[in-house]
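Right after this comes chain A.
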Amino acid sequence: MSEAHLDVRDLEVSYGGVRALNGISFSVPHNSLTAIVGANGAGKTTLVRTVAGMIRPVRGRIVFEGTDITGQDSSETCELGIGQVAEGRQIFPNLTVAENLRLGGALRRSSGSYGANRRRVFEMFPRLEERLKQKAGTLSGGEQQMLAIGRCLMSSPSFIMFDEPSLGLSPLMVEFIFATILELKKSGVTILLIEQNVAESLALAEFATVLENGEIALSGPAAEIADDDRVRKAYLGL
Partner candidate 1 sequence: MILQVRNLTKAFTGLVAVKDVSFDVAANEIVALIGPNGAGKTTCFNMIAGALKPSSGSVVLGDEMITGLMPEQIAVKGLVRTFQIVRPMRTMTVLENVMIGAFARTANVEQASEIAAESIRNVGLESKESALASGLTLPDRKMLELARAIAARPKLLLLDEVMAGLRPLETDRIVEIVRALKASGVTVLLIEHVMRVVVALADRIIVLHHGEKLAEGLPSEIGANPKVIESYLGRRAKLS
Partner candidate 2 sequence: MKRTLRPSFWPAAVFFVLAAAFGPLFDSFWLSLLTLVFFYAFMGLSWNLMMSAGLLSLGHALFLGLGAYAAAVLTASTGISPWLSIPAGAVIAALAGSAIAWIGGRFSVRGVQFAVLTIAFSELTRVLFDNWDLVGGTGGFFLKAINPDTNRPLVTLRGGPLYFYFAFLVITAAAYFVIQLLMTSRWGFRWRGINEDEDAARALGVPALRSKVLVVAISAGLAGLGGGLFGLMQGSLFPDSVMRLQLSIEILIAPIIGGIGSPFGSIVGAFFVVPLMEFSNTLSQRIGYYGLNTLIYGVVILGIIAFLPDGIWPRILRYMNLIRAA
C-alpha cells in the first residue's frame, strides 16, 4: 500500500467554543513511528480524539488505509484498527485488571485472537498477570500505563496513537515505555506518538510534526526537526 496509513487534510476542530485546530494536514507512513510534539494546550489531544472519532471536526478529511473515516464514531474507528493509549491512561479504576483487558478485547475485529493477544500482553507486561484480580485503580502509575497499553493491544490494532505516555512516570519507567513502543513498531504496528517530552520523542521517531496553537509549525524527518534552531530554543531550552 503506497499511500500513507493515515492521511489528515485541512482538519479544523473547535472544542469547548475555542478553535483548537485550524486547518492542519499531515500523514503517517505505514509502519513508521511519527511523533507530534508541542507544548500542552497546542491541540495535540484534540487531534488524537478527532482522529479516534471522539470529537467531530468542523472541516477537513481523515483517511485511514484509503477509506475516508471523517466523522465516524470511536466504536467504528476502533473496529478499523485505530488503537489509542489516551492521555491520563483512562483505565477503569473500579474494575479489575482482568476486566479492563477483557473490555479492550471485546471488539468484533479481535474476538478471534483474544487468547493470543492476552498471552502477548502478559509476555510484554508480566506484572499485569500477577495483578489480574486487583482493581486497576490500586496499580502504580507505571503499572496503569502498562494496563492502558495492554488494553489497547487486546483489540489487535494496526495503528496506535500514544497520547503523552511518559506523563508522570519515573525516568526508569519512561525508558521502559519507550522501549515497548519501539518494540511494537518493529512488530509491524504504525505508531503516532504525541509527547511533550520533545527530546525523548524526537530521538525515537523517524518523522515529526511540531504543533503550535492548533497549527503545524514544522514537519519532516525527526533528525531535521531536532536540529532546527527554533525547536531547540522553544522546546529544548538550548
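Some points to look at:
Quick note on the criterion: a residue touches a chain if its C-beta (ideal position, glycine included) is under 8 Å from a C-beta of that chain, and two chains touch if they have at least 3 such contacts; residues count from 1.
A quick word on the picks: all candidates are chains of the complex that A comes from, given by their letters.
Remember, predicted model here, so these are calculated numbers, not experimental data.
Listed candidates 1 or 2 all sit in this complex, but the one touching chain A is 1. Within the complex formed with candidate 1, the residues of chain A that make contact are 16-19, 39-42, 138, 140-141, 166-171, 196, 199-200, 212-213, 233-234, 236-238.
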